[in-house]
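Of the protein chains in this complex, one is absent; all others appear in place.
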Amino acid sequence: MTKVPSTWYMEFTTPDTILQFAVKDVLYVGRSKYQRVEVVETVSFGKCLILDGKIQSCEKDEFIYHEALVHPAMILHPHPETVFIAGGGEGATLREVLAHKTVKKVVMVDIDAEVIDICRRFLPAHHQGSFDDPRVELLHQDAREYLAETREQFDVIIIDLPDPIEGGPAYLLYTQKFYQLLRSKLTAKGALALQAGSARLDDTKVCTAVNNTLKTIFPIVAICQTDIPSFGGTWGFSLASLKFDPLKLSSEEIDGRIAGRVGKRLDFYDGQTHQGLFFIPKYLRDAMARETMVITEAHPVFIPWY
Amino acid sequence: MTKVPSTWYMEFTTPDTILQFAVKDVLYVGRSKYQRVEVVETVSFGKCLILDGKIQSCEKDEFIYHEALVHPAMILHPHPETVFIAGGGEGATLREVLAHKTVKKVVMVDIDAEVIDICRRFLPAHHQGSFDDPRVELLHQDAREYLAETREQFDVIIIDLPDPIEGGPAYLLYTQKFYQLLRSKLTAKGALALQAGSARLDDTKVCTAVNNTLKTIFPIVAICQTDIPSFGGTWGFSLASLKFDPLKLSSEEIDGRIAGRVGKRLDFYDGQTHQGLFFIPKYLRDAMARETMVITEAHPVFIPWY
Amino acid sequence: MTKVPSTWYMEFTTPDTILQFAVKDVLYVGRSKYQRVEVVETVSFGKCLILDGKIQSCEKDEFIYHEALVHPAMILHPHPETVFIAGGGEGATLREVLAHKTVKKVVMVDIDAEVIDICRRFLPAHHQGSFDDPRVELLHQDAREYLAETREQFDVIIIDLPDPIEGGPAYLLYTQKFYQLLRSKLTAKGALALQAGSARLDDTKVCTAVNNTLKTIFPIVAICQTDIPSFGGTWGFSLASLKFDPLKLSSEEIDGRIAGRVGKRLDFYDGQTHQGLFFIPKYLRDAMARETMVITEAHPVFIPWY
Partner (left out) sequence: MTKVPSTWYMEFTTPDTILQFAVKDVLYVGRSKYQRVEVVETVSFGKCLILDGKIQSCEKDEFIYHEALVHPAMILHPHPETVFIAGGGEGATLREVLAHKTVKKVVMVDIDAEVIDICRRFLPAHHQGSFDDPRVELLHQDAREYLAETREQFDVIIIDLPDPIEGGPAYLLYTQKFYQLLRSKLTAKGALALQAGSARLDDTKVCTAVNNTLKTIFPIVAICQTDIPSFGGTWGFSLASLKFDPLKLSSEEIDGRIAGRVGKRLDFYDGQTHQGLFFIPKYLRDAMARETMVITEAHPVFIPWY
């Protein structure tokens, strides 16, 4: 057992499941105004951002998460020029958005300036300089407040927030009211993408409730899912749209749009991956169908054990 | 922290990743002639069979594994009457095969009679009495030896073996030679399904090597994958076929065949799930494309850290 | 790593330290009126009683704990006939008390009848039938209430309670007021023994506060300590006395008293062990000397992270 690694990252992915990754280095441990912030380098997944004890993304598999979050919505829109991002402190959501040559302006609002500073410093492979792109307007305030006050509308909105934790910074952004606000800020062909939490068989509540709540607001709502290894299983993403349906895009159409619009190599997303993302397993479709909860401020949804 | 569960199942899914599940009960701990055998009841996944320290299947999510292993091959075949199963001691692979009304005979060969006895006793929700079905012939011997000697051929062959561990009972069944033998035992429209090991981004070696080796033997080889939560991520299944291509089956065709042939409710597999299974992510297609290893007895593949 | 045990007991002994023991079996998991109750069989320490996620005692090393708790006080008293025990649900404190031939009556008050039932059933090696000794009066009520109402006095009082956890059943029995009550229930040469919590270098707060509080009530107070492996380190026991000083007992005197009074073999305690128990390391004496806290109901002491 001298071969067992000495240092481990440990995360309760639910109250009854723990994930551990061997650690090479601890790069940052601190507390911002809003949350506990850590950057840890793991053997299997490289440098990872951890907020309030939960991995947000890791160097080696963040491409899966960020490509799955960003590209279905961007590709669905016929010509996305303006994009709004809530959260996404690592800068990798921004990176994927900026890869679309159609994009003229991105407003990114992340309440926690300290997290962004830490990511800029410790996670260069995540942001790859995206914060310095002249198309980007980066703001540190409450995303709800910003959207409530702005007169702007966006072709694509991407919500890349931590899971809703009681007392955490994000849970009010997981409500019907917030989704109504988001709808009002989309242009006519607009699409909204959200990270929607775990879609793992034993932990689908947030995901199904988000999906159900979105359906009360948007004409077209689809859920997609894929395995994010450093999250310990399948993750769900919601795609809500005012006009176009992601289930009706053929692989060839998608590959053509990527070739025409995206100025870099993608490692996860393409036409075939799109089909795999949106053809979700029957048990998850069934769980979505059974869900009746509509998330409101009076009845919020939380990852229950935090 | 009084709320942290006291007892946990721990598994090194790779040398650098650990998965832990809260435990309700330990039902069996022993050692058969071939391997360490344990049955543990977890909070999240119910009763789990563990061989040589690796979960084989758990009550709550085994339907994903067994439906993904069995039904694509069974549905691909136009009318499967005879089926051979190697391994599958829990009896759940058998259960899914027997659900097909076309099936007249199943030969199941599992070398470890003790494992089957333990599963019969402790895992009734897995086998659901399948061992007592009159269509079943259950043998306890080396599957290679049985197949080498038999003159029978089968419409579908399903290989449901533990991962290849150095010194373990299964690794010689992960070789080109064995796959040649399997091909010779298939009828003309026959299909072969294998559990092919982890397809998780950080742990795809066995899966890609199996796929590459199968391609040296079979005219049609497809890999499919889905998340098995109790395995800690995405799992790969190979489907090798002499005549029909699973990528050419429409969802409607699949749903029609299920309706016509399968005498029970499926919770995982249907036409849409089939598409999600076989439309695998780009990184996994790329890993398959890069793989050059052909597994032979002289150059076997092992889960490297065991 | 197939040799790594599959199932483990896990305990946070502080918020920053975890102890894990390989598990052979889970014998009982439940919740009494007062606390979470588990009985787990570990490889290294046999069957263990766990209350609210903390090991109370284990089969293989409970002799250290119970002999260290009971015998110094019993031996210090010149002729103990009446003994009061608070807590001690496993029956092993009772077992050690009953081994003293001078004892005519033991009143044991443990509020949690369910715990005692579980111990009687699952921990026979702990109690060894002690509950059936005719000298024993076993009551299930609040120990404070019993003592406040009784007119009896006792030669020796033994307090064998779980650590003080916020919201747990025991913390009001870790106060100056309770210690005053205890003093009033001792006969003239009486001695009081308490399990006083961890005495491990990094976790001495409860132990030093108990010691300091006792010194405000009793003329003679001594702390002793020894390693209890299943507790993860050194454990403290307080011995408060009205007349005799345990530091003045010679090894020979102790061995003589044991030979004359104790009707069974002791595996831990004897004259030499007594010296080792009471000659505590300098850092612990220093921590005791620095402690100023007097525990009251208004200012209780808790294991801080529960």
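By letter and in written order, the chains are A, B and C; residue numbering begins at 1 in each of them.
The criterion applied here is as follows: a contact is a pair of C-beta atoms (placed from the backbone, for glycine too) under 8 Å apart; a residue touches a chain by one contact, two chains touch by 3 or more.
All of these numbers come straight from a predicted model, not from anything done at the bench.
Only one residue from C:D110, C:D160, C:D270 or C:E291 touches the chain missing from this view: C:D270. Among A:W8, A:Y34 or A:F131, the one in contact with the hidden chain is A:W8. Of the listed residues C:D61, C:D155 or C:E291, the one in contact with the hidden chain in the full complex is C:D61. Among C:P15, C:P78 or C:G167, the one in contact with the hidden chain is C:P15.
Listed for chain C, the residues touching the missing chain in the whole complex are 3, 5, 8, 14-22, 42-45, 60-61, 63-64, 200-202, 226-227, 229, 232-234, 266-270, 272-276, 278-283, 285-286.
Although one chain is hidden here, its contacts on chain A can still be listed: residues 1-12, 15, 20, 23-26, 29, 36, 38, 40, 50, 52-54, 165, 305-306.
Keep this in mind: only the chains that are shown with their structure count from here on.
Because chain A and chain B carry the same sequence, their contact can be compared by residue number, and over half of the numbers here are used by both. With each centre defined as the average position of its C-alpha atoms, the distance from chain A to chain C rounds to 52 Å.
Between the Cα centres of chain A and chain B there is a gap of 33 Å.
Across the assembly, chain A contributes no residue that touches 2 or more other chains.
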